[in-house]
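Heads up, this is only part of the complex; the chains shown haven't been moved.
Chain naming follows the written order as A and B, and within any one chain the residues start at number 1.
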Amino acid sequence: MKSIVVKPPASGFELKDVQIHEDNGIRVKILENGICGTDREIVNGQLKSASMPSGYDFLVLGHEAVGQIMEDGNGFKKGEIVMPVNRRGCGKCLNCMLGRPDYCDTGDFLEAGIKGMHGFMREYIYDQPEFLVRVPEDIRNIAIMAQPLSDLEKSLEEVFAVQQRLYWKCRDGTYDCKNAVVIGSGAIGILFSLLLRSRGFNVTVVNRRSASTQELLIFREAGLQYFNSSNGFEELGEMKKFDLAIEASGSDAGILQDILPLLGNNAALGLFGFMRSGTAGLTHEALQDVVYRSIAIVGLINGQKPHFEQAMKDLVSWKHMWPETSGSFITGTINADDIERNRDVLFRKKPGEIKTKIIWQ
Amino acid sequence: MKSIVVKPPASGFELKDVQIHEDNGIRVKILENGICGTDREIVNGQLKSASMPSGYDFLVLGHEAVGQIMEDGNGFKKGEIVMPVNRRGCGKCLNCMLGRPDYCDTGDFLEAGIKGMHGFMREYIYDQPEFLVRVPEDIRNIAIMAQPLSDLEKSLEEVFAVQQRLYWKCRDGTYDCKNAVVIGSGAIGILFSLLLRSRGFNVTVVNRRSASTQELLIFREAGLQYFNSSNGFEELGEMKKFDLAIEASGSDAGILQDILPLLGNNAALGLFGFMRSGTAGLTHEALQDVVYRSIAIVGLINGQKPHFEQAMKDLVSWKHMWPETSGSFITGTINADDIERNRDVLFRKKPGEIKTKIIWQ
């Protein structure tokens, strides 16, 4: 079948017919894929951890997909819209046995389109029912966002778990009094900000430039603040202390030096973005502060099935509470057949992109 | 009454008669105090956060004390041995209202002998019953260790809370398969190692020198491993990956660069020691690793009453399970009246010291 294939660690990709031996499971026709930064890293030959499935000399790309059930059975009905979960357990450790390969102890998990397992950029897949998540009809158009959002659902779940070390709610039992800052206003930064806002947090989004018109629309509708950090973070730190900071920019590691002083007592700092360069110089005074003020720093990665399910529900809410915002998620679509002619889309991100979709007919 | 007083930020101390207005509470005769690094920082004029109680031009030193109830009442009987809790809530934030000023949101907590509240190095104190913890008769001699140990009980409680983000136990429901590394073999390093060992962890103690004879005795009895890091940490990292690392050395911040590579997937790093110098240079690769491998770094500080109570129970167990070890905790005693003649004990730590006690007759 036609597939978008890569051969890591080589750069480049091809749309070509390949044979994949998936003999059991439910047949799912792929309707569309999302493209994300990890796909582009692989296509550019930059992701060291990318690997081909055993027994193959290629890897089908793609870990974001919306598909359609091809026949009744296994609790599904023909025609239902589903999204496959992208990480699969190692089969050995307890966390994987509990359906939580995000906490795989061995590191031997598989990841569709990335690590040892064919991805979803192809005409159809066979998959086990437990890895297919139902897509509500109401959000079919933006459902592809549920994959990246699932990572953030898991991340927020983890932050809440970590903060159970203390009493971290407001006097009315909510999170409505808590201040969060999200560094980065790309797709992840925006989604994370919306997620935090929907849980009650007062959210400040930060980027080192002024906000675009599109962003301003989103910020207004969803009630987010924006801070332009091109002149540094001092002013922000003077305005307020944050209970939660999320690094979602994936920029230079040095940004940690800017973020730590923003944190209030007992705050959590979630590291989500993969830093691409630099070194964070954390002075002993900064580290003393982490101790004296009981700060927790935690690496955040990868949602599983419960997070996909929650992401679907959030997307339904957001679509109707924040229609402008949700309407702006899909910033581009391209037919799979045209992918070779539009190679660029897999090599680099266009300015203003939130999500580009590949459509399979 | 006679008290050991300091006048931060000035260095030095005096044993002198002072008047303290504590009009209510239970009268407790102080039997002995412990001396710890914070006391010495204050005496050396190095602790910036040290402050005198409002209305006083001096601060009574001391936050580790064992005392004796002077009269029946409030649920106590004359003659009972007790230890006062040293941190007191701000009276405003929710965590303080819940008896947990270790997580004070405002930072306006008081700390006996350190911050805005007279300490316990004096003939007697008046205190509220809720701040007095009973000392089991069986461990009266080593009970002073319960104050530093309470900080570690809280710290371990916090680590367990943070790690509830995932399944972090062994296949038999215990922690017996988990590897912990404790950096530092001072009083805190030793106590933390014993605490972790008593919870099942396989513990490796690290210091940048060979172990002393006394230490070897402790390690053998309690079943701890020792690693001499004078030639770096590489060899240790090759031996095994750690599920938990505790920084208890309070040395140069750069040690973080050595610790991070020791950590396994989903590990926790607890920062307990106050780093005195240097800067940790965390590369973007190191930070990527924190993300990819779901590592949590958390500042650990200050036990409250439940932790003092747990510390007492652990000391009773340890005394009988590890008699040699427990017998080596008290490395020196000095009469309060002699303190001026033995000024040095409050200015600097002697080699091999675990705990030096001041005795009040």
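Things to note:
Operating definition for what follows: a residue touches a chain if its C-beta (ideal position, glycine included) is under 8 Å from a C-beta of that chain, and two chains touch if they have at least 3 such contacts.
Because the structure is predicted, anything quoted here is derived from the model rather than measured.
Counting every copy of the one repeated chain, the full complex in this structure comes to 4, with 2 of them shown.
FYI, only the chains that are shown with their structure count from here on.
One finds 40 Å separating the Cα centroids of subunit A and subunit B. By the touch criterion given at the top, residues 94-95, 98, 100, 102-107, 157-158, 161-162, 164-167, 171, 252-253, 256, 264-266, 271-284, 287-288, 290-301 of subunit B touch subunit A in their complex.
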